[in-house]
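A selection of the complex's chains, in situ.
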């Protein structure tokens, strides 16, 4: 049972075999608050790899499957079958399993971006889930307590009308041609598996989603300049975008995989008529908030704060004891478990949805189109 | 099974009932890497509270016990009985259960400080564990990857001979008289349950242990000035200590619970003939290292580093994605699981031991004695 006396959700996994990074992260996230029990998996499209991976992490061999279709069918037929599934495959293998599981009435937890093409995304959005199956997109940065607090601050009017949004996600790990032996790099730089975008899809969407999550502003149009700096690379590795929001706010988004000295430098800054805030992922337990004409204040996770309600922020340990990436990821998982169990009404609006996923792919598509059109301002609905 | 295909250890817990902070932390730590399965508990000395707590977290009622003695006896008799137990009670209830379980051949994971009296500590050290039962003291800060790296840097000679050690652990949460309703504060400020010390035992020992862990220096003597600032408080809430190490190095230790603006500001700085380093818990994914005459460098967890071996540091996710307190805690748990399973030889020297626990209580006792003697330099062996 979970820490709160709630029953655990039976979980399956698609992808995440030996050597995969994000599958491992999803498993920790599912475990941390004890809201799930991983009982089945199709860990690889190669059956023997799937079997071996399942064995390594202790899955009953009879529930380690060679394909996600098989898993969906057999698990749906079991009385103790999985209630939810985590999809942690490359981008081009999200839509397929998501559709199958939703139609089997199994809740879906899917890594981002939603799909590798806009057609896939829109088709997936049209799927009718059986038995009210729910969908969670793991834009994990929205799970950080202070990101939740930032959203609440904006919503409360503490910043006044928003004017300027600066968001960025610089990395340096693809500054050189990708090592063919690096599984993470290989599929991310292969347009067939990642989709048309490189940095724009892998980290640009995270940055975009974070800005949207915190500000609540709707996007009017984007003007993009995407670049591929590394010789031979087939997808973008640096993204410059100007943003116009409905209501008049303006923004800038920078994502890069070729910026030496940056590991995972996701940063958001939001400025309104009355106040501004800023937050960085590499020290996520701090957030700056400054009211115009007053000294800057530093909010800390679990610190001297009053809103939003601590429950929605899922603060596990006292302020000053750092929480990190895995805890934020786990918060999405545990709050989605509450949604599944029917007592997560309060959290549902905080959890990235299928619609968010479609918008993310529209953002990618519109940005690529704008860049090809020499920076033409492009609406998401234009693509 | 664990993420590495290893079997899970059957775990029990003493203390940690509803509302307890550190029991909750131990449970997450035991779960994060999937190396343990919590199957039994004596969660409270009040049987009905123990039962209710066990029920909330999903323990089989037949394995929720009313006392740790009962649990030790019955679990030792089961073929599927617990192999290890976590002791997460107030300080004065560490020695009792630790002795019982060690003598029952059950491995012990015990919160710090080891005991509330030096007599208890030394008696516990004299216990003969049955069937090779092992002991882990959860000085959790030693589990941070960069703390491990700091230790390795010192051991490698990169700093040269150590001259100066500055360690501190300021907090502010006891700046006012403790709220009687705050369970955490209540026992920590009650000399009967915490031992003679207040801040010295609760956080001073952490700071002391961290300095010892990283530098490997043995303590020659301490000169202490302990103070109780809050009216009516019966234990110290501010600790000033000068340290002399064998071989000539000098140090200072400051621990405080009355320093407004500090949440859990554990910080260690070490200076040798050739280089210096510094690390802070509130941003634990960074460590400064500066060679004399060169620019300062910033090491990051999982970043561009080569030593010590990543395995010993238990780096789970890429650099720039922050890990925190729970991950460090979990690393002690998962490496102790390897020790229990017989494949943790490489980690054993890194895990805080019963001997470290005895030294910690000696440190507390010697510091209190020195302070009473107006700062007289006092050896740990003098008490």
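Chains here go by letter, A and B, matching the order in which they are written, and residues are numbered from 1 within each.
In this section, contacts are C-beta pairs under 8 Å (C-beta built on N, C-alpha and C of every residue); 3 or more make two chains touch, one makes a residue touch a chain.
As the structure is a computational prediction, the values presented were derived from the model and not from experiment.
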| item | value |
| --- | --- |
| Subunit number of the complete homomer, 2 shown here | 4 |
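By our rule, only the chains that are shown with their structure count from here on.
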| item | value |
| --- | --- |
| Between chain A and chain B, centroid-to-centroid distance (C-alpha), Å | 34 |
| Interfacial residue positions of chain B with respect to chain A in the complex | 1-5, 8, 21, 24-25, 27-28, 31-34, 55-58, 171, 173, 262-265, 281-285, 300, 303, 316-327 |
